[in-house]
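Here is the structure we will look at, set down as C-alpha cells.
Just one protein chain is left out here, and the rest sit where they should.
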Amino acid sequence: MDFNHSPRCQELIDQVRAFIRERIEPVEAELLPAMLAGSAGGDWTKWQVDPKIEELKAEAKALGLWNFFLHDDERGAGLSTLEYAPLAEEMGRSHLAPQIFNCSAPDTGNMEVLWKYGSEEQKQQWLEPLLEGKIRSVFFMTEPDVASSDATNMEATIVEDGDDLVINGKKWWSSGVGDPRCEIGIFMGVSNPEAARHSQHSMVLVPMTTPGVVIKRMLPVFNTFDAPEGHGEVWFENVRVPKKNMILGAGRGFEIAQGRLGPGRIHHCMRALGAAEKGLELMIKRGNSRVAFGKPLIKLGGNQERLADLRIAIDQARLLTLYAAWKIDNVGALSALTEISAIKVVAPNVLQNVVDAAIQIYGGAGVSNDTPLVAMFAMARALRLADGPDEVHRGLIARVELAKYK
Amino acid sequence: MDFNHSPRCQELIDQVRAFIRERIEPVEAELLPAMLAGSAGGDWTKWQVDPKIEELKAEAKALGLWNFFLHDDERGAGLSTLEYAPLAEEMGRSHLAPQIFNCSAPDTGNMEVLWKYGSEEQKQQWLEPLLEGKIRSVFFMTEPDVASSDATNMEATIVEDGDDLVINGKKWWSSGVGDPRCEIGIFMGVSNPEAARHSQHSMVLVPMTTPGVVIKRMLPVFNTFDAPEGHGEVWFENVRVPKKNMILGAGRGFEIAQGRLGPGRIHHCMRALGAAEKGLELMIKRGNSRVAFGKPLIKLGGNQERLADLRIAIDQARLLTLYAAWKIDNVGALSALTEISAIKVVAPNVLQNVVDAAIQIYGGAGVSNDTPLVAMFAMARALRLADGPDEVHRGLIARVELAKYK
Amino acid sequence: MDFNHSPRCQELIDQVRAFIRERIEPVEAELLPAMLAGSAGGDWTKWQVDPKIEELKAEAKALGLWNFFLHDDERGAGLSTLEYAPLAEEMGRSHLAPQIFNCSAPDTGNMEVLWKYGSEEQKQQWLEPLLEGKIRSVFFMTEPDVASSDATNMEATIVEDGDDLVINGKKWWSSGVGDPRCEIGIFMGVSNPEAARHSQHSMVLVPMTTPGVVIKRMLPVFNTFDAPEGHGEVWFENVRVPKKNMILGAGRGFEIAQGRLGPGRIHHCMRALGAAEKGLELMIKRGNSRVAFGKPLIKLGGNQERLADLRIAIDQARLLTLYAAWKIDNVGALSALTEISAIKVVAPNVLQNVVDAAIQIYGGAGVSNDTPLVAMFAMARALRLADGPDEVHRGLIARVELAKYK
Partner (left out) sequence: MDFNHSPRCQELIDQVRAFIRERIEPVEAELLPAMLAGSAGGDWTKWQVDPKIEELKAEAKALGLWNFFLHDDERGAGLSTLEYAPLAEEMGRSHLAPQIFNCSAPDTGNMEVLWKYGSEEQKQQWLEPLLEGKIRSVFFMTEPDVASSDATNMEATIVEDGDDLVINGKKWWSSGVGDPRCEIGIFMGVSNPEAARHSQHSMVLVPMTTPGVVIKRMLPVFNTFDAPEGHGEVWFENVRVPKKNMILGAGRGFEIAQGRLGPGRIHHCMRALGAAEKGLELMIKRGNSRVAFGKPLIKLGGNQERLADLRIAIDQARLLTLYAAWKIDNVGALSALTEISAIKVVAPNVLQNVVDAAIQIYGGAGVSNDTPLVAMFAMARALRLADGPDEVHRGLIARVELAKYK
C-alpha cells in the first residue's frame, strides 16, 4: 500500500495547479461576474463564448495539458483513472478550468463512449473534433415525464425505418445544449421494447442541426442557467438519422451507459472535492478576517469544530474516491460498485456541507454572487440528483452488502 | 394549559386560508413564473408591481383581512402575538400572501417601530400610509464591511449639524428598497460614539428621495433578486434629514431594535413553518405520483422515515414558536430570550431540511423553477443569517442556561 | 391557547418537586450506589427492597402524593393526562421517585388496564392492593423468538380447557418480575387464531405463584439488572388459571393494548425529559467546575452550541409531549396517533443525546457509576426499543401523513 502519486502524476498536478493559478484564475476573476449575472436570465439564444476561453484552451493544449481523462496514449494523456483523479480535483477548484483542459462534462463521457464503442467513421466525424476542442456535445438521457432515477422508466423511442432511425421523445437536463459550439448529441431511447429489461435501449448520435430537434427552453439550477452551456429541455419530433449513427448496436444502451458512468463519477466527485477544498479555504480566510465579539469569526462558538469535521470529511471522501478509482483500474467498475456508489453519495454531500458552513461564515455575502459559494452549492445540490440520486446509490450499496450473506 | 386557538383566531385562520386558496393562489399561479424569471436578472430600475396585486390588497382590506400583525385595536387587528402566529403560518404557504394582507416584512417591523416609538408627526406622515398599504418601507441596518452578527460593529454615522442630522455609511441587504412603492427607510447608525456600548446608536427616518441616498446595486439571493422588492446595497453620502426624523431619541437605537425583533422573529418563523408545510405537501404529492422500481417514490428506501422526521420537526418547531409567542405576550420578550433564539435557530433549519428532502423527491424539477422549492430554499437559507445567524442565537441560549447555575 | 399549568397542577408540581428534593434525594444518595453495584450481577433470587423505600412510600401516600396517574377522583388523583405529565417529568429526575408516588411502570399501565377493563372481582383482588402500593405487577408481552416490533408475531397461546385457560409460551423483558413484591402478571397471547388479525389475542391475569410460571433468568440492560425489579425471561408451561382471569373478553387483547399505550407513552416520555433535564444540569455543573486549557470545559470548543441545541431539543420535546397529552384528553388517543408516535421517537432520543453529551463532559467519570448518567443512558437506549422501536413509530407517522392525500 502506497499513498504517493506517481512522479508523472505529481508533475502534472503541479503543472495544472500552476496553470490554473497563473493563467486561468485571472481570466476567471474578470469573466465570472458577468457570466454569473448573464447566466441568471435573458435570452439564451444569444449566449456567447468569450474569446479568452478559446485562447486559454489553445495555450493549455500547446503545453500538453489536454485530454487528461482519456486512457489512450495517443489520443489522450494515457493516464489511469487513479492518475487522472487528482487532476480533476485541481480543476474542480475553478469554474473554467475543466473546459480549458478539454476535460469538462458531458464531453468527457461522450468522448469516452465514442472512444470505447464508436465505429471508425463515428470517431472520425465526432470524436476527433471533440478531442481537439473544436466542438462540444450533449447527452440526452433524463426525461421530464418519468422518474429518471429508474432508467428503465425511459419513454423516448428509436424506431428503424428503412435506412433511418426515427427518434421521438422528450429529454431535459441536457447539459451543454445551449452552447453555440454544441454540434452533436448522444440520444438514449427504447429501441427493442420486447427484449429483456436491460436490452431494450440504444444510443444514437444525433447532430444538433437535424430537423425535429427542438430546444424548448433552458432550465435554471437555483435560478442560474450556467450560460453559455445551459441545461436544456429538448423535444424530438420524428427526428431522422441514418442507421450508422447507432452506437455499438441496437439494445446495447445500458451496456454503454454502465461503461460511461464509472470513471465519470470519479471525475464528478474529485471535482466536487476540489470545490470543497476551495470552499473550506474561503471559509477560513473570511473567518480569519472578520471580527465579532472581539474575536475572528472562525474562533467563535463551534466554528473550529465544524472546520475540523469538514476537513475530516473531505479527506475521507478523497481517499474513498481514489480507492474507487484504483478499483476501477485494477478490478473493473463492476467489482467497484459499492465504492462508486459510495463516493457518489459522499462527495456531493461533503461539498454541500462545506458550502453551507462557508456561507454561514460569510453571512449575507455568502448567498449573493460576491463569492463562488452559491455556484458551488448549486453544483453540489444538482450532483446529489444527477447520475442517480443518493437514495438509489444507498440502495445499491445495501444490495451488495446483503448479497454477501446470501 | 390549552392548545385550542381562540374562537376569533380560529375564524381568522379559516378566512385567511380560504382567501389564499380562492383569491391569491390563482393570481400567484399566473404571476409567479414571470416574477421568478424576471427576478433572475435584468435592470432593476424597471421593476414593476403587477396591478393584480394592488387589487387583491384592496379586496383583503375591504374584508378586514388586514394589518393582523399590529396589537392595536384601532390601527390594526388587535391580535396578540400568539393569535397572529397561526395567521403568519397560513401566509407563509404563499409567496404573495403576506403582502396582500399588509403583513409583509420589513413593513411590519417598521410599522411596529413607528407605532411604539414614533412621534405623532412621524406616525401621521409614515405610519398611516404604511398601514393603508399605500407605500412601502425599508430598514437600513446590515453593513457590507463588518461582521453584522455583532451589531456593535456598525460603522455608519449620524451626526448633528444645526437643525439637521447628517448621515454617512454603507448598508446592504436593505430588503424592499427596489420596490417602486418604497418611500421611507429607517436608518440605524452611530450617533453617540462616546456613550455606553448599547447607547451609541440611533434610528432615523430617511425618505428615499433624500439627496445622497444612492442604491448601488441589487443583491441576488441564490441568483434571484426577489423582484420587485429586492435587496439593495445602499450608500449614504452626507445625507441630510431634519432632527425631528430621529426616532425616540439619540442613543436609543438598540432599545428600539430589541422591541422590533421579538415579534418579528415569531412572524418569520411561522411563515417559515407555513412554507415547510407547503414543501412537505409538495414532497408527498410528487412522491405519490411518480413511480420507480415498481413503487411510488415516497414508498422507496428511507423516504417514509424522512417524511416522518420532517413531520415531527415541523410540529415541534410550531409548538415552540407558539410558546415563544405566548411568553412574549405574557411575560415579555426579555423573559423569552431562550425561546425566541431557539425558534430562530429551529424554524429556518426545519424549512431548509424539508425543502432539501422535497427537492430530492422531485429530482431535476426540484432545482429548477418549475416548483416553488428553490424560492423556499433561498428563504430558509437567508433566514439562517438574517436577524442574527444560528450561532449567535445558540450562544445566547447557552449564556442564559449557564446563568441559571451562577 | 394557554401554556400555564392549572393552579392545582402547579401546586402538585411544587409539592412533588419539594418532596423529591427533601425526602427522596437524600435516601437515593444513600441507596443508589449499592443498588447500582448490586444490580450489576449476583443472584437475583436474593434481591431485597430496602425498608427505607416503603417508609418513603407511606410518607408520600399520607401527604396525598399518590397515584397521580389514575384519572379517577376516588381511586386516583383525578388528574388529566396533561395535568399528570409535568409530575411525571419531575419524577423522571430521580431513580426512586416514580415508585415512591406509586407511579412506576409497569404498575401504572397494569392498574389502568384493570381500572378500565377489569371486572369488579379483578379490581378487588388486584387493582386495590396495587393502588395501595402493597404489591407490584408485571406485563408479559414481548417474546424472545420473534420480532416483537410486529405484535402480530406473538406465539404464546391461551387455550380454553373446561373452566380454565391453559397458557403456554415464552416471554422476556418482563420488567418488575424480579421484585419480591411482584404478585400478579397480565399475560397476552393468541386465543382466537382464526379470528381477524387484531382479534386473535387476549389478556389474562396470571398470579406469579401459579404452577408452570418459570423465571428462567434476569436480563441485563447495558450490564445492569435494575435490581430489585429486574427484567425477566419467563417461560409458561401449561399454566392454568380460571376463566374469570380473562380481561374484558377473548380476542380483545389488542383493544386493551391500545388503551394502555397512549397515556403510558406520555408517562415514559415525560420521565425521559425529566431525566434529560437532570442530565443537562449535571453537564453544566461539571462543565463549569473543571478547567482545561485555561477555561471551564463548558466554554471550550463547541460545548456551548451543543448545550444550546440540547436545551432546544428538550423544550421542543416537552411541548410536543404536552400537546400529545392534551390531544389524548380532548380528542382521544386514536386522533393523536401522530403525536404519540412522534414523542415516542423524540423523547428517548433527546435523552440519549443529552446523556451522551454529558458523558463527554464528564470524561471517564461519565462512563463509570460515579454519576447516574450510565443508568440514564440505559433507560434512553432501552426506551428506543420498548413500546415499539423508533422505526415502527416513524412508519406509523408516515402512514397517517400519506393518508391525508388519499
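Some points to look at:
Going by the order they are written in, the chains are A, B and C; count residues from 1 in each one.
The rule is simple: contacts are C-beta pairs under 8 Å (C-beta built on N, C-alpha and C of every residue); 3 or more make two chains touch, one makes a residue touch a chain.
Here the structure is a predicted model, which means the values were calculated and not measured.
The absent chain, not drawn in this view, touches the displayed chains A, B, C throughout the complex. Touching the missing chain, out of C:I13, C:I53, C:L385 or C:V400, is residue C:L385.
The chain omitted from view is touched by exactly one of A:I20, A:A272, A:V345 or A:L373, namely A:V345. Mapped onto subunit B, contacts with the missing chain fall at residues 301-302, 304-306. Residues of subunit A in touch with the missing chain: 1-6, 82, 280-281, 284-285, 288, 298, 304-305, 307-309, 311-312, 315-317, 319-320, 322-323, 326-327, 338-339, 341-342, 345-346, 391, 393-399, 401-402, 404-405. On the side of subunit C, touch with the chain left out of the figure occurs at residues 36-42, 142, 144, 146-150, 153, 172-173, 219-224, 290-293, 297, 300-303, 359-360, 363-369, 374, 377-378, 381-382, 384-385, 389-391, 394-395.
Keep in mind that, in the parts below, only the chains that are shown with their structure count from here on.
Distance between Cα centroids is largest for the pairing of subunit C with A.
Interface subunit A/subunit B: over half of the residue numbers present appear on both copies, so the contact uses mostly the same residues.
Every chain gets a centre from its CA atoms, and the centre nearest the mean of all protein CA atoms is that of B.
Chain centres here are Cα means. That of subunit B falls 44 Å from that of subunit C.
Between the CA-based centres of subunit A and subunit C the separation comes to 54 Å, rounded to the whole angstrom. Mean C-alpha position of subunit A lies 37 Å from that of subunit B.
Those residues of subunit C in touch with two or more other chains are numbered 304-305.
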